[in-house]
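Beneath this line is the structure, given in structure tokens, with notes to follow.
All protein chains of the complex are present and in place, except for one that has been dropped.
Let's turn to chain A:
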Amino acid sequence: MNTFDNSTSGTSASTASRSEPEKVPKSATAGDLCGDHSGDPASEPILRIEGLSVALPAGADREYAVEELSYEVSPGEILCVVGESGSGKSMAANTVMGLLPKGVRPVAGRVMFEGEDVLTLDEKRHRALRGKKIGMIFQEPMTALNPLMRIGDQIAEVFEAHGELKGAERQARALELLKEVRLPQPERAIRAYPFELSGGQRQRVMIAMALALEPKLLIADEPTTALDVTTQAQILELIADLQRRHHMAVMFITHDFGVVAEIANRVCVMRHGRIVEIGRRDEVLDNPRHDYTRALIEAIPSDAAPPEREPMAPTPILEVRNLNRVFRSRGGLFKPSREVRALDDVSFTLSRGETIGIVGESGSGKSTLGRCVVRLERPDSGEILLGGEDLSALKGDALRRQRHRVQMVFQDPYASLNPRTRVGMAIAQGPIANGVPRDQALAKADELLELVGLGGSADRFPHEFSGGQRQRIGIARALALDPELIVADEAVSALDVSIQAQVLELLEDLKQRFSLSLLFITHDLRVAAQICDRIIVMQKGRIVEQGSAQEVFTRPQADYTRELLAAIPGRDKTTDDKTTDDKTSKEETSH
């Protein structure tokens, strides 16, 4: 079905010869923020946003969600809108779609779509535009689909909503679309319910729905953020491919410069509701004009091979031997019970003062491993020796008395702090539970807050802090008990890159200062490479590779590790171009 399309993927699209001429020399419009058109005069921009300002309701932290926003998207190009959380990057898209939350309204500017101002459309005409002319893909494919409806019916519903096609035709067209988005076994998938599909497959269904009526503009709002790297790479490739075949305009909203490098033709960097920089991808990435853009690009964990680190003096602090954990779902009347091997004979050793990164995709068992080590989960068999003592067999009070030795930093900075407990108390609770007098524990909490850069805020509640600050509080809480080992479960995944870098720095610093051992669980190889001495790669509950960070990066042994490394978005952009060749060759084979 894509026989005519065996050119290179979006990565090198800008250099490949393409049917539509693009790019005007940048000097022509260098002074003009919204300029820098990439389309030729023949392809008029399909969406032109002119001086758009969107007001936030009174009492918000700033007056405008976006201010004097101007940019345009032409057919056949992918515009990436990049920014950190709160930068207003989704606002323009939501304005175009009429999806602004209550109380948030556009106050100035025009949003021209095919020569019509979207802001002045009434609800009926706006609805006709949505879906038919403009398609949209959301971040969370699980919640964007109706859990009680078959995939085929959900796609057919798009035609129904716009009164197109008849019953049987709708199903036939749905099947075609599923084939087009390369869903495996489309005949079966059309009868499936969303929960029967994986995250990546669900996102493909979402894309099929967005494409159903052949829209001229596709808006993708963080469509790959919730996906694993390998799945992300496939979805990005799919979007780039569909965009080329349908000659669509794509507005791609993301926080990840790696994704930008992978897919964009043009980039628009946003901060605090304003455009910081806009221009062709290579110009922005290679020589960013604005400090903020530069800072963002620098904050990306580089995937240049990590430096050789001195091997640790082999004083093992944690020994995990033959750990097994199987999850069984109780079968119902009509469904058989299912077994998932979350941990399959896992063994490794962690030395004092060492950091091990456990890397894997969702379902690889990496989190289960971490939860077994801190004993939130009980392994079925195997040993967890901490300083020679087996934690795996302990329970009740005996376990509770050992708990202070291993602490955890959790993933979600919003869920890991009790909303009704002041942060000082949240940190002091551990020592208090372990018999430290209250005053002393609270004084120590103050010190720890100072240590993580939040001095004097012990009396505040968690909701008064930002995500990064909360994660610092979580780290302070883990340190409060002077643990021998800290398990960090995706501790920085929920944070913006610039914040991520700061928190990683803090962890590294504290680790040195207290000679902590760290088990760092992450899905992101780049992050792991940044702070880990050794890396363990997990797949389906098994360890497929372990070795020093440098070895794993430069000479990966397992196929799966190679696959993971290749899937990192924008890898060839942030390192030297030497990896490009094997990447493209890999993609050609996967076509």
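Just a few scattered comments:
By our rule, contacts are C-beta pairs under 8 Å (C-beta built on N, C-alpha and C of every residue); 3 or more make two chains touch, one makes a residue touch a chain; residues count from 1.
Simple rule for what comes next: contacts and distances are computed from a predicted model.
Note on the omitted subunit: UniProt lists it as "ABC transporter permease", one of the names in "Aminomethyltransferase", "ABC transporter permease", "Hydantoinase/oxoprolinase family protein" or "Succinate dehydrogenase hydrophobic membrane anchor subunit". If you put the hidden chain back, the residue from A:Gly163, A:Pro314 or A:Pro419 that touches it is A:Pro419. Within the full complex, the residue among A:Met97, A:Val374 or A:Ala549 touching the omitted chain is A:Val374. Of A:Arg202, A:Arg477, A:Lys511 or A:Arg526, it is A:Arg477 that touches the chain left out of the display. Only one of A:Phe159, A:Phe410, A:Phe465 or A:Phe520 touches the absent chain when the whole complex is considered: A:Phe410. Interface residues of chain A facing the missing partner chain: 102, 374, 376, 400-401, 403-404, 406-408, 410-412, 415-421, 426, 429-430, 433-434, 474, 477, 480-481.
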